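As you look at this complex, bear in mind that one protein chain is not there, while each of the others sits in place.
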């Protein structure tokens, strides 16, 4: 399977269809069935003590997964998250989070994969998520 | 098992420890092992088309669960979400979301329960989540 | 929405398509979007100490969900479990388990619902599961 969009094309497409997300994410690497995505953490993502909030980690998992899928299926705004199961394992340190996505299945109807999230520069992951997307039929 | 905090006490406690959340949630009902919580949806929660965003639904599930646990264990800022598995089932309509929480287990170490979310006034739920919290030992 | 099969019809259909399951389950109640199913626990389901094994609880969750779906869509052997997220909360006591299923969504492509499992006669549940089924298109 081959990529249908480059990292830069995916970033541009995201800013076009989700302008409210503009600048929050950087696509650091995009390859067949894989992606590495950075959440540029700002004060709005932080909880008291400087840790990144749960909803921000959820948003990263969901968005990083979407980026990996977009790379494979091309411009399609309309995929829909149907399930996300997320385990919070350690407190993030203040600073950006890096998500590694692996797609395990990219079917006609469903995409399934895993997302591992780390504080930049720290080996032990802060959270893991498995995500399922429903891919609407192209008409 | 009896409640240790009333709905009003939980709301006040939340605003004290999470001032950034102030005004986002209303505790509509709190009873033994159950809660009903309203997300007061604002423009920041909406996606194009007027639907409530996935991260806002995740935040509601997590916060409503926390409210149900607080009612049972009393003022303890330090419970930690360890897992949330959320299924997105239907597009919310524009407007507030109502979450119904049922705690199935409130152990010494873990709390486990379900959250069902609906657009106000609509019977068919928009999302369901199961949540696990870790309750740190009291010293 | 109305039932397409009665409890007895579902039981007969199951024994026909899954003869290896014959006699393991009883459909105690079947109504629109709901089912109550008994796992007739035998020695093969037990672990040392008399507790019902995790795989037996998983099998109950999966099968009870299938029964609730069958009641609504009629004879269709080919639905496929795509996700099951199960929380084990308490040790079952020796004896039958009762599963209560609620379907939250029965779409054209996906069915989603919750299963709560109890040891017979005990109020506190032993496990909860959320299940997603993919419903293949009818040709």
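Every chain is named by a letter (A, B and C) in the order it is written, and numbering of its residues begins at 1.
Please note the rule applied: contacts are C-beta pairs under 8 Å (C-beta built on N, C-alpha and C of every residue); 3 or more make two chains touch, one makes a residue touch a chain.
Treat the numbers as computed from the prediction; the structure is a model and nothing was measured.
Colleague: Going by the contact rule already stated, which one of A:51, A:81 or A:130 would touch the omitted chain in the full complex?
Modeller: Answering carefully, the residue with contact to the hidden chain is A:130.
Colleague: Touching residues of chain C against the unshown chain: what are they?
Modeller: For chain C, the residues touching the absent chain are 17-18, 48, 54-55, 58-59, 62, 80-89.
Colleague: Write the list of chain A residues that the hidden chain touches.
Modeller: Touch with the absent chain occurs at residues 85, 87, 89-90, 104-105, 107, 112, 114, 116, 124-125, 128, 130, 132.
Colleague: Touching the absent chain: which residues on chain B qualify?
Modeller: 82-83, 85, 109-110, 132, 134
In this section, only the chains that are shown with their structure count from here on.
Colleague: Whose C-alpha centre lies nearest the centre of all protein C-alpha atoms?
Modeller: B
Colleague: Between chain A and chain B, what's the gap in Å when you average each chain's C-alpha atoms?
Modeller: Taking the mean C-alpha position of each chain, the two centres sit 24 Å apart.
Colleague: Please report how many Å separate the Cα centroid of chain B from that of chain C, as a whole number.
Modeller: 28
Colleague: Starting from the mean Cα coordinates of chain A and chain C, work out the distance between those two points in Å.
Modeller: 34
Colleague: Which chain A residues reach two or more other chains?
Modeller: 82-83, 85
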